[in-house]
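A single protein chain has been omitted; all remaining protein chains appear in their positions.
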Amino acid sequence: MAGVAVRGIRKRFAGAEALAGISLDFPDGGFFGLLGPSGSGKTTLLRIIAGFEHPDSGRVEIGGEDVARMPVERRRIGMVFQSYALFPNMTVAENVAFGLRAAGVPRAERATRAAEALALVRLQGLGERRPHQLSGGQRQRVALARAIVTRPRVLLLDEPLSALDKALREEMQVELKRIQREVGVTTIFVTHDQEEALTLSDRIGILRDGLLVEEGPPETLYAAPRTRFAAEFLGAANILTGEAVPEGLRLPDGAILRAPAPARMVAIRPEAVTLAPDGSAPEGWTALTATVTARIFAGARTILHLERHGTALRASLPGGAPPALVPGAEARLAIPPDRVVPLTG
Amino acid sequence: MRGPVPLLAPAYLWLTLAVFLPLSAMGFFSLVSDIPVGGRAWTLTLDNYAEFLARPFYAQLLWRSLELGAVVTGLCLLIGAPCAWVLARTIRGRWREALFILVILPFWSNGLVRVFSWAIALRGGGVLDWAVNAILPWDVRVNLMFSWWAVVIGLVHSYLPYVILTGYVAMQAIDQRLIEAARSLGASRRMILWRIVLPLSLPGLAAGAVLVFVPVVGSFMEPRILGGRAGTFFGTVIEDQFTAVFNWPLGAALSFILLAVVLAVLAAAAPILRRSQ
Partner (left out) sequence: MTAVLNAIGRGWLILTLAFLYLPILVMAAMSFNASPFYRLPVEFSTRWYAALMGNAALKQAAWNSVWIALVTTAIATALGTAAAIGLHRHRFPGRALLQAALYPPIAIPWLITGTAMLVFFYFLGIPRGSPAVVVGHVALAIPYVVIVVGARLKGFDPALEEAARSLGARPWQVAAWVTLPYLAPAVIAAALFAFAVSFDQFVISYFLAAPGDTTLPVEIYAAIRKGFTPEVNAVSTIVIGLSMALMLLVARLARFGEVR
């Protein structure tokens, strides 16, 4: 096991900048999610750590050791590919034992360790099957078992759950987290799915256009993003702009939005927008009125789409909304100041 | 990673030496009075092409070969297209695979022997003759052997699988939902055939047609075996120059003219061929 660090990584492909100077620490034993839209460079960064691509400049360290000149096969990594990349000409057990075979582990020990790894991913007894005889979720587990059986220093996952349907994906998230905790291997995974990143990671790094936008524990990134991009990419957010005043922010129509600090731009999560009971906001909260434009029933919550002087707002209300709040109606909103997040850019 | 050169060079050098250089060299040999070997005197000349133009016999034979190509191609399309359709759209599962292999199997087997087998079936007093006489009450002599029709039958037999193969691939790729959509819009069977199926399978059938036409125009073995005296075509005349008359420069010129015709056909069909891939 080992921590991973990248320093000032730059990479161009055919003239386009894929990574524009990224430095990050991936803590030992942690579960780190690299999150970003497609083209943000997250997969390139993962492939550079694996050794499939070489950075134009910058350093990659695994366990404090510079691996620039080390080919993939000597880096002692485990990787799970988006397509799983199970060898079709081998059985499940042979797939899992592949890395041990390459390392020259004796046959008997290979069999024992492969069986252990299959048990860890709850596929005991399926060793003699061929990959094509397995379901998508089972293939995913085999790929995982194959990647960890060699006790790698770091486990790299490239969009590991994207090929699965929603129910299976949620089940595998729990499994993945359990297995990672049991093995304790430093894990870096790439995803474009913010929910997946929030569920799995101890830390998240958000990438955009080859640059690191923000990094931190998921709770912090969600509750207190510093940038508009992070606020909008990690969950839904109302973005409001105006003039910075001592109480917080003055909206273009003159209303004051209370915030912990003066700000010209703030983010408010839809679930932080509440309805003012009896039309009046609690002491210190911001009271606003807005017109309902749409009302969406989403099971446990009801989403109100609102508009105030040309600015769209969203409120996510637990349970039902009052029946009177139909499109065209006026809603009186109350926003607690501690849920208003000042943004820097 | 190393470059592609060490992987590609051997194969392409071989192709260059054995195919592309000879083809280019033939262009040169068609312009000389004698093959420049062993100190033989030779000059650059257009005589060989003048010979082609001076004797209408050659142009007539080229025309005869093109006509043969057209007839054989037409028959192959007529017979093959429905077969391709049946295979691609109405038969399913293991039967389809088996029948498909059955259709292309003769195609990949020995071509010479297949032509020869027609010689046995078609000859007077042969099986066809015998079968016809067994059915018909009156005495008929069926002897198609050594006729233009024998050549046509042998060539259709040789190249029919091409059309079925390319047609099958194109027709199999037609999305069934397109036909269902047309039916839901009230299209008749005939309209579906003409406005959807045919346009969509046309690239495949056209590719098949080109793949039949080109070798038929250059055929010489089939006419020799099945055609006898009726089997003189452009291909057999070229062969004669190399194996009987030993006028190689003239043979090279005739070969080159044939190559020009073939390349013109291939070039004209290139957009369709590319679409069918």
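For reference, chains read A and B in written order, and residue numbers begin at 1 within each chain.
Definition applied: a contact is a pair of C-beta atoms (placed from the backbone, for glycine too) under 8 Å apart; a residue touches a chain by one contact, two chains touch by 3 or more.
Worth saying up front: this structure is predicted, and the values here are computed from it rather than measured.
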Of the chains that are displayed, which are in contact with the missing one across the whole complex?
A, B
Touching the hidden chain in the complete assembly: which of B:Ile104, B:Ala230 or B:Ile272 does that?
B:Ile104
The listed residue (B:Leu66, B:Cys83, B:Ile179 or B:Ile192) that touches the chain absent from the view is B:Cys83
By the contact criterion defined above, which parts of chain B meet the unshown chain? Give residue numbers in ascending order.
1, 3-8, 10-12, 14-15, 17-23, 25-26, 29, 35-37, 79-80, 82-83, 85-87, 90-91, 96-97, 99-106, 108-114, 116-121, 123, 125-127, 130, 157, 160-161, 164, 189, 211, 214-215, 217-221, 224-225, 235, 238-239, 242-243, 248, 251-252, 255, 258-259, 262, 266
Against the hidden chain, chain A presents residues 50, 52, 71-74, 76-79, 81-83, 85, 87-89, 98-99, 101-103, 146-147, 150, 156
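Keep this in mind: only the chains that are shown with their structure count from here on.
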Whole-Å gap between the CA centroids of chain A and chain B:
60
